[in-house]
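Read through the structure below, which is laid out as structure tokens, and then see the notes.
Omission of a single protein chain aside, the complex is shown with its protein chains in their original locations.
Read from first to last, the chains carry the letters A and B; within each, the first residue is number 1.
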């Protein structure tokens, strides 16, 4: 074989190996994920992401059997022992004791991560992992995608600790099945979901409870028999889990036609047509097919309308950038510490493709305003339309209209000021005010 | 008779007839209401306004008896059959079957509109219709007033579908009595009302639950006997229906002293004095007369205070318009497609008389900000004061103070910029930015 053939092959191999090596090295820092070398976890992280961070206390020594754990903890922490006694775990012929999940050596106890629960609950765990096939957002990918995102690594850890609290759904089963009763009846109720699915940008809580379904649950849900499976005919009105985890399937991604609502999605694509049929099958547990289709079409129309407004706002921002009146322009404000490429090639953040995920910080007011419109107002309307909650649809569109009006008025003032200043030969330099952002290289150093 | 007499009479008659003819023609379009020729309904409209829009499915043929409906739907849609079995309808000697309300011919089924329910529930329906005497807002007029309003016809239908969802209270009884149990006990609970009475501009939900009355309901309401009538002594705390539909009367307009809160109302007018006495009679089911009067007076004072702030804001806007610095001024932005008169005679939207209902869109930021202050902040404070919820009063007045501050600061910047530009002989033309609004003639064409 001639060198012309194997030299490039060898180079490619070397680059590949170097890449793997670099990623491996990068992941082995004090934090976790792709940028683990750039940050340190706060102590509470051990709670949300126990595998890399949890350390057992060293003050109690010894190996303990299940009955012994109970004996001490009955008086130390009576609440959790009571909960456990009320659980199915306790009522087995061979009870599932504390030690079954936490280990026996009190100096190397561990938190039960999903793979530990999978020892007994394999089917559910497999379904859960199956979500990964559908990409993010998904429960199964929630932790790693959070840790691997640039703005997570960039920000002070005190600020992103609350992110992990919900993203820990990927690393702990007790996000939904609260310990130590782990009662399926509890996990079937909406409250199990809405500790996280609540507030901007995913007001599922507000949307469900504002719907006729949710009102029915609020009025009489306490009297329903929650020990029943989530199948047709068992419940007078649906809950989060009824529709999204029908028949108890621990995988919620395979019917998501509009996904998170972050971009316009072509509903005519084959996979979306199939997903839609799955949705309609759920609705048809209670409603007619024709009515179910109407409601989904209503959602489509709402989405189309929302995107008309969003594109309009993007146009205004792009025109402003084109005229050089965006202030501070991309080059005049601090770049994202982790994105060194931004230092060389500063860019505005307008629309999904220009890196909206990082529009959270270190951008101009008008870019941020668009981000708010897109990420919060838009998603409020979406969740409302998807869950049959007119209140949220109205609020979302009202906020989008307001945002568009604000963006136009702001563009107008920036334009008027900018023209005058250029006309007077004294272009304004916003840099001094923005030199030190909230999230600067200095933050990164102390991260 | 001389021609001088009958010629004008004939002309008047001809004009009247032409008027009637025009309205009739205008109402016979594909949409509904006064502007029915200007828009098409989305499919989901058949749900909210069944009379003009509902079409029965054609896939099932045949005439069916009540028992036969049940037989099939028991497995097709078991939930609603269960609900029906639990209803009074099912428990009559001669049950009220599906076919009693929907018809027997499966290819021409209809949705039960209020007039159908009135076949058995005449008294309630009569009370309901009686609301029309008191003008809008009212439940009985909710649908037609929505359809007849210009901004409804003007807007893309995807955006106003959510309006109809609540305004359908006029066209379907199951807004409050959820199908197919139609249980009065359920309709007596606040959840029956707040699917709609919630969120801006009518946060009755938030107000009631933030009050001491609402907290009592939340704590112990599940244990009250909801099968009891809404009369004195039956309930430990009031609910929406207890006060507004006392003794079960299906008419809520005859005690409304501040109505929707949209304008300042003279409380000394005879009719309002009478209404006030009716209110106090309700309070006196539990409270002393003197205390009841104090609370209502407290509401009056809150209202007076709110209007002081609103008038102040109107003054600022009017001064700005007077100085020619409102930007974009009325003539520089798209007019409302349906209001052709706006094209000839453009006007700003400041205060109730200048057409606030349409300040939802195609106005300047500062007009919109006033609209928000009036329609959302003001009504939040009002609902809080009316329901004994200090949280909402505080929030409402806080938002009004903020809005007034924003409006002043905005006016100041527009004024400063405007003066400078005029001084430099280069008045600013905002028109290019605003030429195409969110709701333009183009939208109207595709509506």
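Please note the rule applied: a residue touches a chain if its C-beta (ideal position, glycine included) is under 8 Å from a C-beta of that chain, and two chains touch if they have at least 3 such contacts.
Note that the coordinates shown come from a computational prediction; the quantities given were computed from them, not determined experimentally.
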item	value
Hidden-chain contact residue, picked from the options A:19, A:199 or A:324	A:199
Touching the absent chain when the full complex is considered, from A:37, A:65 or A:82	A:82
Of B:111, B:280, B:316 or B:359, the one touching the omitted chain in the full complex	B:316
Residue, one of B:71, B:220 or B:429, that touches the chain absent here	B:220
Listed residues B:37, B:405 or B:431, member touching the removed chain	B:405
Contacts of subunit B with the absent chain, listed as residue ranges	210-212, 215-216, 218-220, 222, 232-233, 235-236, 284-288, 290-291, 293-295, 297-298, 301-302, 304-305, 308-309, 312, 316, 384-385, 388, 390-395, 397-398, 401-402, 404-406, 408-409, 411-413, 415-417, 420, 423
Positions on subunit A contacted by the hidden chain, ascending	42-44, 46-47, 57, 77-80, 82-83, 156-159, 161-163, 165-166, 178, 186, 189, 191-192, 194-196, 198-200, 222, 327, 360-361, 363-366, 368, 372, 413, 417, 420-421, 424, 426, 428, 430, 433-434, 438
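The criterion applied here is as follows: only the chains that are shown with their structure count from here on.
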item	value
Centre distance in Å when subunit A and subunit B are each reduced to the mean of their C-alpha atoms	35
